[in-house]
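Every protein chain except one is present and positioned as in the full complex.
And then chain A:
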């Protein structure tokens, strides 16, 4: 049981949650309201950029999980 408990903390999902939360946290601390690019606050552009970061994290997770499954099947 001890082994199982340790194993669950190595789950790729938890690593991705930590990465996502860290990126979001950095943004919310930064919060650059007074800088403008093309008339729109940098806050808006940074959130827009994060759409693609979230997508990238999801792609990495899906590939990672499939590799683990393949490895276990072998």
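Note that contacts are C-beta pairs under 8 Å (C-beta built on N, C-alpha and C of every residue); 3 or more make two chains touch, one makes a residue touch a chain; residues count from 1.
As a convention for this text, contacts and distances are computed from a predicted model.
Colleague: Leaving aside the chains on screen, match the unshown one to its UniProt name from "Sodium:proline symporter", "Carbohydrate ABC transporter ATP-binding protein, CUT1 family", "Ion-transporting ATPase" or "Probable Ni/Fe-hydrogenase B-type cytochrome subunit".
Modeller: Checked against "Sodium:proline symporter", "Carbohydrate ABC transporter ATP-binding protein, CUT1 family", "Ion-transporting ATPase" or "Probable Ni/Fe-hydrogenase B-type cytochrome subunit": the hidden chain maps to "Sodium:proline symporter".
Colleague: Touching the absent chain: which residues on chain A qualify?
Modeller: Output for chain A: 1, 4-5, 7-8, 11-14, 16-17, 20, 24, 28, 31, 33, 36, 38-41, 43-44, 47-48, 50-52, 54-55, 57-59, 61-62, 65-66, 68-69, 72.
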